[in-house]
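Every protein chain except one is present and positioned as in the full complex.
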Amino acid sequence: MPKDDLKTAYRLVGTRPNRPDGLDKVTGRARYGADISAPGMLHAAVVRSPHAHARIVRIDASKALALDGVKAVITRADFPTGLTGDDWNLQENTLAGDVALYDGHAVAAVAATSKLLAQDAARLVEVEYEVLPHVIDVDAAMQPDAPIIRAGTADHSVPEGMHPNVVKYIEFGHGDMDAGFAAADLVRAQSYKTEATHQGYIEPHACLGQMGEDGKGEMWVCTQGQWYIRRMCSAVLGTEASQLRVTPSEIGGGFGGKTTIFMEPLALALSRKAGGRPVKLVMSRAEVLRATGPTASASMDVKMGMKADGTITAASVNFRMQGGAFIGSSPVGEALSCALACYTVPAVFHQGYEVLANRPKAAAYRAPGSPMAAFAVESLLDEMCVELGLDALVVRLKNAAREGAKASYGPTYNRIGLVESLEAAMAHANLKVPLGPNQGRGSAAGFWFNHGGETSVSLAIGEDGTVTVSVGTPDVGGSRASLGMMTAETLGIAYESVRVNIVETGALGVNEPTHGSRATFASGLAAVEAAKQAIAQMCARAAAEWGIDAEAVEWLDGAAVPAGPNAGKFPPMSIAEIGAKMGSTGGPISGHHEVTAGGVGASFGAHVVDVEVDPETGRTTVLRYLVVQDAGRAIHPAYVEGQYQGGAVQGIGWALNEEYVYGADGRLQNTVFLDYRIPVASDLPMIDTVIVEVPNPGHPYGVRGVGETGITPPLPALANAIAAATGARLRSLPMSPPKVLAAIKAKAHG
Amino acid sequence: MSKIHVSTTVNGDAVEFLADPRDTLLDCLRDQLGLTGTKEGCGTGDCGACSVQLDGVLVCSCLVLGAEAEGKTVATVEGLSTGPDLHPLQRKFIEHAALQCGFCTPGILVAANALLAQNPDPTETEVRYWLAGNLCRCTGYDKIIRAVMDAGAEMRGVN
Partner (left out) sequence: MRFHTPKTFEQAATIAAGASGLTRFLAGGTDVLVQLRAAIVTPDDLIDLKHIPGVKDISRTAEGGWRIGIAVSGAELGRHTGVCADWPGVVEGMQLVGSTQVQGRATLVGNLCNGSPAADSVPGMMAAGAMVSVIGPQGSRAVAVEDIPAGPSRTTLLPGEVITAIVLPPRGAHGGDAYLRFIPRTEMDIAVVGVAVNLRRDGARITEARIALGAVGPKVMLAPAAAQAIMGTTLDEAALAALSAAAIAASTPISDKRGTATFRKDIVGVLVQRAARIAYARAEGASA
């Protein structure tokens, strides 16, 4: 069915029903990672390195073990050896081996009969370190005199002669760069830096794990992906994946940071060592900031050629990113691919370097790599527009990627909605608000690929005609609602008649996590297919009862009906009637679909922000903020708006005040929310949202992912707005008051 | 280390528990009384997820010792609605999609309830500053602020 024909025909899609898990979440009944206890449970605490880089000479746990109630202490010696590749990285990050690689790196763990006792015992574990030289900054880590973090890590892609901390090199592009730059009226090159930031989910990592000597285990854990937890824990512990049953709790935010493991294998290993007693392990906020997976820090060069009319003729980018002390953890590849994805440019060239530094192992963070890349590219584009006297939104529209164009990163775009998003932004009332002194307006475009991935969904018809859907993607922001709506829409039944359950690893085939903006897209696609299977069975049951061919029955408004006058005259047979009799008409009715979902539709967006900058203090106030983004189709518009608003505000935080601050000793200085400054309610205005809907032809309801693109434009949009307000251009994040004031003063004196 | 016997009232019920002197009220609510609706997001009073009312005063329960609850009254999210009907704030949070992950929600509901009790008609700015100690990382606060103001309006009988 042509998607556009469906546009106004939906009964549920596009409405705003209450989310099914809302009641549990406003009453305190919803159970998150730390909310479950088990009989005989022990509590765990982790011993962490206070050094950024140090050889572990000796670990003596005898004083800890001497405490009454301490049941087990584990070190790396309790883990199997011989792991390779990313499994080794995961194991090394879970517990340091010979060398602690960053401040906060776990070196041992303790299980005891109470939380306080476990913490006391952890402090009694004596670790002797030989402190090694460390390096934190990505540029410094590439210098010839930088300490070597792990020799021999680099892969074959790295050009000869580079520092051993450079572990990966990527380059790609197309078109004639020389001709492209030669055709430009203005060529500019600039360098940009972004500091690492943390996802800042409010729920610290928490799990309850149990494992016996036989390697059979169970885990309750806050995660974006229970199968990832299963696979990674099993790899680290050398156990069999299918012997570990992982049940996801409600999840208190993830944003990519809960798609991997940090301390989960510790709970299982402690349990095994403590005779199989369940072990609960809950991180403190300081542990979350020091020892989970922030995003990468980046150092970036961009060069762009532009004609006087705003046509971009060529662009090249050179990005260096550190994602901690582990190869493969930085999103440099994604950053390169996103950098120029918004535009059709005849000649593009990308180079990227992954660099090791003595920092925690970076994890995914909402559109990994894209915000940094956008900061560099969209800032330079704005600078050049200012220089040429052009409106940056007009220039973006002029160069905007469209359907059929070759993307900067290779493929040809299917139907995409950047043009529509830019046009909607340009038409918005916010752009007509006059600005006062010290105020400025900035804009930026943004992009994220979105993702399909491994997906397995089951659907079962109940005896009363209600429906249970089992999905493997944890609900981080309302996906139970969107999945329930699409299922009910497809089946022609009430939204309230569908229950969507997020199930444990034993209940479905392997699912990728809720990442890549895929839950509503991929689990939705599979739920719709599963519903169609069930519909086919229900039509067959009706046909059998009516004594006609199954092909002569169709599904309409939640009931089987004869397909036409020739099929015979029978009253509609409702899903409730079919469900009530299914035991005697052939047995239970269900649908099941599993797929590595293709058909992904990229999501583009455009943001416009107005700021006021205090010229005496450098403090930036966000006056108004506009998010426009293509959703493909907004299944539940309120939760789509929520993604746009939340993404924008995380981006605002990254742009203005969030950063990892390290001391000269390589220790993280800001390990509490007091100093890791995420936006608070009083920092912000309402976030205006416009949902653009250019349906994705690769999804039955036209869905694109909506979760990630929104964090991308705020970084450059804020930089562009601050430049407009002050005349001072900030090329380093965060644009905190000291930096903004320094830039204002430098401009006044320069 | 000897524990302290604490008698207190939680959501109207008389309760007793044994607290280690180092246990916070948050620890005692969650681990001793099984009231896990109150969340720990930071343990340093910076995130507000553990907000409760102590003798009618809004506090972070992570900054109160369990032993300090002796003889006092504690109100948590679990006591916000006791019958079949939700508190208007709870209903408005669902209607406005003012929660995504929901982890900060109990603390915000408790804090907003304290606000509306003393200021039934707050401005947007007043709501934002009152809730500045309640971090939410999912929503960007927009829908939270709207839900609180709408609940206030309903409680005033405006709509």
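As written, the chain order gives the labels A and B, with residue 1 at the start of each chain.
Methods note: a residue touches a chain if its C-beta (ideal position, glycine included) is under 8 Å from a C-beta of that chain, and two chains touch if they have at least 3 such contacts.
All values reported here derive from a predicted model rather than from experimental measurement.
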Decide which residue listed in A:Ser37, A:Gln119, A:Gln351 or A:Thr466 touches the omitted chain of the complex. A:Gln119
Sort through B:Val10, B:Val74, B:Ala111 or B:Cys138 and give me the one touching the missing partner chain. B:Ala111
Residue numbers in chain B that touch the chain omitted from display: 1, 4, 21-22, 24, 43-46, 48, 51, 54, 57-60, 62-65, 67-68, 111, 114-115, 129-134
Note that chain A touches the absent chain at residues 119, 123, 284, 286, 616-619, 656-657, 661, 669-670, 673-675, 677, 679-680, 682-683, 736-738, 741-742, 745
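As a working rule, only the chains that are shown with their structure count from here on.
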Whole-Å gap between the CA centroids of chain A and chain B: 29
Complex contact set, residues of chain B against chain A: 20, 22-23, 27, 30-31, 35-44, 46-47, 49, 76-78, 80-81, 86, 89-91, 93-97, 99-106, 109, 124-125, 127-129, 131-146
Which stretch or stretches of chain A touch chain B in the complex? 16, 18-19, 21-32, 34-35, 37, 114-116, 199-204, 250-255, 282, 284-285, 476-478, 636, 638-639, 641-643, 645-650, 672-674, 678-682, 684, 686-687
